[in-house]
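Note that one protein chain of the assembly has been removed; the remaining protein chains are unaltered in position.
So that you can tell them apart, the chains are marked A and B in the order they are listed, and the count of residues begins at 1 in each.
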Amino acid sequence: MPAATETIAEAMYQMVAEYMGKKNLKATDLTKAMIAKFGEAECTKEDCKHAIRLLIDSGRCVYSYFGGSYITLPHKEGAAPE
Amino acid sequence: MPDDNKKTPLLDELEKGPWPSFVKEIKSAAESEPMAADLLGQLELSYQEKISHWKHGGIVGVMGYGGGVIGRYSDVPEKFPNVAHFHTMRVNMPSGWFYTSEVLRKICDIWERHGSGLFNFHGSTGDIILLGTRTDQLEPTFQELTHLGFDLGGSGSVMRSPSACVGQARCEWACYDTMDLCNEITHTYQDELHRPPFPYKFKFKFSGCPNDCVASIARADLSIIGTWKDDIQQDNAAIAEYAAAGVDIQKDVCDHCPTKCMEWDGKKLKIQNRECVRCMHCINVLPKALRPGKEKGAVVLIGAKAPILQGALLSSVLIPFVPADELLETLKELVSRIWDFWGEYGNNRERVGELIQRVGMATFLDAIGLDPVPEMISAPRDNPYIFFKKEDAEAAGDGNGAAAQR
Partner (left out) sequence: MATQAERLTDIGPPDFRQFLHPLIKKNYGQWRYHEILAPGVLCHVAESGDRLYTVRAGWPRLVGLASVRLMADLAEKYSSGYLRFTSRNNVEFLLADPQNIEPLKQELAAAGFPVGGTQNSISNIVHTQGWVHCHSSATDASGIVKAVMDRLCDQFTEQKLPGKLRIALACCLNMCGAVHCSDIAILGIHRRAPRVQHDTLRKLCEIPNVISSCPTGAIRSATVDGQPSVEVIEEQCMFCANCYTVCPSMPLNDPENDGLSIWVGGKVSNARSAPRFSKLAIPFIPNNPPRWPEVVEAVANIVDVYARNARKFERVGDWIERIGWPRFFELTGIPFTRYHIDDFRYAGQTYARSTHIRY
């Protein structure tokens, strides 16, 4: 049975939280990991795209930029003045 | 009493001279906008100290998008509090940078309400750059822009705002409708433009002819450059008029032809069109008399980029000719395969041109399902280090002609 977008999004969220401060993850990293986790039949690239959109639109995750674009938990911008 | 912070003796020097002055522009904005006044002050400080006073970028943006806003913070906010936050918004320009005075005024009004009142018309990739605002103004600006019909452009690891030359709107040399194709591609890939899906940036640039007015071959990951397949359209009466008016056809036209495919006997210009490489020189010099042929389309080239990281690259030929009416479908089909491969194998911050350098063009062609053709190269390899595929070597060695049977 195909994984629900919410299920994939939750698994992505857990992964982002786990790697926070250790490794920045890109959309492609999350997509590859989810396809490996759920299997190609249950989780397509398109499903992952929807899951990322759900995470970002809900505000649970944000895009960040340090030379490349990453998906992270919301955090205070390091360069922002106090 | 004059405030020392407001004195800008160094920048004042750049108000002098015949070329229009950006300092005058900032000063004019500063009359009514404190952000512009502090920008001027901080810039003066940079001129004194010979160093930038901006801090490294950031993660600010509008909700749901991963690009379009460049976060910027002053490193001297105590001196210049109005530029403590000074973020840039990139607004995707219309194809060909065409505007009406009415829409420009509306953009100005929005930016007067929400930002510094300073722009770049346009940024290097082609976006309208709204130069400087605070984090809390990003959403309201975005809201007003979208209701005017504008959207943000790209930044970060996205498809950057594609750009096109003036094309068929005002150029007789455009071999396909650059502005329409640019518009179609931009609208087709809105998700890829706003929500970073790639290892790094990806640029499309659409030039209507080999003069390449948008520097596609130097700057675009996918360069679409118009050309034609049949004979140059030739108006002999007009050539005679040019000659009568004093144009030296032999010296100014024939002698500069890179393949020496033209002959002028003083009366008639003979072109060996089979030898023509469509460089545009003769057409540029004799626009009334010579024009691109009727069988029009484009060359698709891949891989250009500036030096960071492994050195600058020019795009190289991927498809020697796509008829004009097949360009949109061909490009869609092509980029989906390119993006799949790049997404799978590209390293962080690796442009597609660098990926091709790393894995080799032949491997890349296999991956995207294109056959090698001699138009792709300037010469075959000159080193003998050939990575023969195992199955080809076995086929040659087993004497059974296995390869031939496959």
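Everything that follows uses one rule, which is that contacts are C-beta pairs under 8 Å (C-beta built on N, C-alpha and C of every residue); 3 or more make two chains touch, one makes a residue touch a chain.
Owing to the predicted nature of the structure, the values given are computational and were not obtained by experimental measurement.
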Contact partner of the left-out chain, one of B:Leu138, B:Cys165 or B:Ala243: B:Cys165
Contact partner of the left-out chain, one of B:Ala215, B:Ala240, B:Ile271 or B:Leu365: B:Ala215
Hidden partner interface residues of chain B, rising order: 10-11, 13-14, 16-26, 28-29, 36, 39, 43, 46-47, 49-57, 64-65, 72, 86, 88, 92-105, 107-108, 111-112, 117-124, 126, 131-132, 140, 143-144, 146-147, 149-151, 161, 163, 165-166, 168-172, 174, 177, 179, 183, 186-187, 190-191, 193-194, 210-219, 225, 252, 256-258, 278-281, 284-285, 287-288, 291, 306-312, 314, 348-349
Where the missing chain touches chain A, by residue: 22-24, 66-68, 78-79
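Following the convention adopted for this analysis, only the chains that are shown with their structure count from here on.
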Chain A-touching residues of chain B, taken from the complex the two chains share: 55-61, 63-67, 71, 73-74, 77, 84-85, 155-158, 191, 195-200, 343-344, 346, 348-349
Residues of chain A defined as touching chain B within the complex: 26-28, 31-32, 49, 52-53, 56-57, 59, 62-69, 72, 77-81
